[in-house]
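Not every chain of the complex is shown here; the ones you see sit where they belong.
Letters are used for the chains, namely A, B and C, taken in the order the chains are written, and counting of residues starts over at 1 for each.
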């Protein structure tokens, strides 16, 4: 049964966590039981921000987005050039980061990130998302995800290195790959598209078809994670082509409160090829944030 | 036996992960077995960056540090004011974060953060820590921590709400509170000092005594986490008072490769009062970073 | 005659430059004729942004504002530490600046900076000032100011080092000091308050009384420049105390389109003590900006 749009009754009108409410202590303990080997993989792409170089442009990102900037406010070079140590001889390096995470690095979307009309997920007024940050459905509501991750390695299933640019993953294909997906799981979906960087990465992106989004929502997943930039596919203008009705962000994030985790690096996971594993995602507690850069961990 | 400074032989000269190398698949599986109730706590303070307000100044931080800045580059206010939706009606909020994490929020120190002389931990040349970032011992080397957290609630043990400003936690006290600390554990130490914000927070800070640092290093902990700003204590000028020999960052981070996690929020953990738990910390993969803001998770 | 609020008819409904329209080629040539000695003074406070130090806190600023951050993305320290030169041997330093100018440094306010109700100066809809910037009355409309500056050194006139914190400069006093103020001039008003930094700077600020604002507007000045933070006075909470009717920003900026230049450093000018001079102010052409940091020049 597919949950009704904007009527996710079990959570009540004040809910700002959406399907993350499915993550109970019991599901957490169940998830931890999926660890078999104890190998830990970090599913994040690097945040490469050396500002006075082209380094930031060498990591997959959407065209036209402001890339991460990383500055050292004191470093070893300063001491090499004669800077005095602190106190009796202590030396230190300090730095700062500027990051606009959507479209530039591995990140998690808050429920306030996208909507239609005047209401966020669950009827929260969009007018509460202002310059001061989102007073509703901000990323600080997430806390952290500890859940079973179910791995959908679509190109491997199809015998491809990566999906073609215009491939849209349908519900039937997801069901075929991961029939055991249960309520409270996180679907981790691989397209392999980051492997095309930089050659054809900007030519568009493969992604989920609308019926796949509905299928995932109907299975009551806690979250959806993918190695593409927008869960759904993108055209050559880097836009989603679907109608509002079929837009993947609206289906999952807006109508069903399913948090999205995007731009993951899944290549090591693909080599390990677990059917499931423990997934831990802990976004920064940015008050009112529309999301956060994250370092998702897979514990195999 | 206390490990020798700068001679952490078991890791070899190329090691940039220090005691995190103690985290093997076997220790990960052992750590997961510490989860009993499945309750998940986020041990981070909020990142409060609403820039055109005093909000950023209301979270504990060291005096004089640049506070987080959080900007919305598009938000619900824009639509309320008449901004056009995207395509057929999609609306979105997007944002950017500027963060200088040391001293301003819950964060993890990379091994390149502090040193004496010309060498970082394990002999890596400090001259490789430059404006472009740290080419040695950067935070991207961490990957992620999944370990047993052992909780040292010092003020509770002493029957205090929080430690006094000049309290230095000695080795004997740690041993008394957590005799079961094992190799590969993370010592999570509570001072309660954040409870003094804003009244006396800047008057100095309680922290570990040098012999406690040596005791922890000698126990081969994987990392040390604390709710104060610098693991060691601070005087009213917000500086460590110890000699180089006794400086806590040098003892732990520099000489023994023990990563540090600072400025945690441990009050909910103190209420739950577990002896041990699963600790998961996944810093952002900032290449060459001296550390990262983090959202540590405790799985009880 | 005092111009009517929101009815500055001579500029028409599309005007976004306010009284800067008074600066015609003829007034520019007249202004240049005020140069007598050729001495050039820079009336800006330093932008001190060395981020890993307390340097930024040592320049006068309003409490709680994010201070400038200045980062070197490559510098001489990198070469001292062994960084390779570019090509055959070229070496360079590069940097980045983060600045939130209101309340932190010498700056000019755009006409979109303050208003009451739903309309900016001259009836422009406030709803056009959005996250993307101000589509009306942004700082990029200014171009540049070349005008006669008329110097009102109020504390010197009164035999004081600086005005007391609760001093409000009335119209009669301005008239007494600068009776020759003409249409198209810029009134440059000294309070001496920056001399109190850091001792009592945050105890409030002296500034113009409402009738002084009306007197200046009635004289059709092109702009008003002052060494305090808000033209009008501030109380100990750093807020203007006046009613909306009497608020200096509303009288000058909002109702009469008079641009404001704030936080100037006028001490060298006070020593030179010219009655008038050429004032040149060229804000950065920040599209949609609410203002800009500036380096005003006085040509004596």
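By definition in this document, contacts are C-beta pairs under 8 Å (C-beta built on N, C-alpha and C of every residue); 3 or more make two chains touch, one makes a residue touch a chain.
Small disclaimer: the values here were computed from a predicted structure and weren't measured.
Asks: Note that 3 identical chains are shown, then give how many the whole complex contains.
Replies: This complex, considered in full, is made up of 4 identical copies.
Assume only the chains that are shown with their structure count from here on.
Asks: Counting residue numbers used by both copies over all numbers at the interface, does the chain B-chain C contact come out same (over half shared) or different (under half)?
Replies: same
Asks: Centroid of chain B to centroid of chain C, CA atoms only: how many Å?
Replies: Their C-alpha centroids are separated by 42 Å.
Asks: So the centre of each chain is just the mean of its C-alpha atoms; given that, what is the distance between chain A and chain B in Å?
Replies: That pair's centroid distance is 24 Å.
Asks: Among the residues of chain A, which ones contact at least 2 other chains?
Replies: In chain A, residues 50, 52, 71-73, 75-77, 79-80, 94, 96, 98, 131 touch at least two other chains, as defined above.
Asks: Would you mind writing out the residues of chain C in touch with chain A in their complex?
Replies: Per the stated touch rule, the residues are 50-52, 69, 71-83, 94, 96, 98, 131.
Asks: So in the complex, which bits of chain B are touching chain C?
Replies: Answer in residue numbers: 51, 54, 56-57, 64, 66-67, 69, 72-75, 77-78, 81-83, 98, 100, 126-132.
Asks: Considering only the defined contacts, which chain B positions touch chain A in the complex?
Replies: Going by the criterion above, the answer is residues 23-29, 32, 35, 37-40, 42, 44-50, 52-53, 55, 66, 68, 70-73, 75-77, 79-80, 85-102, 106, 112-118, 125-134, 140, 143-144, 146, 239-240, 243-244, 247, 249-250, 278, 280, 282-291, 293-297, 299.
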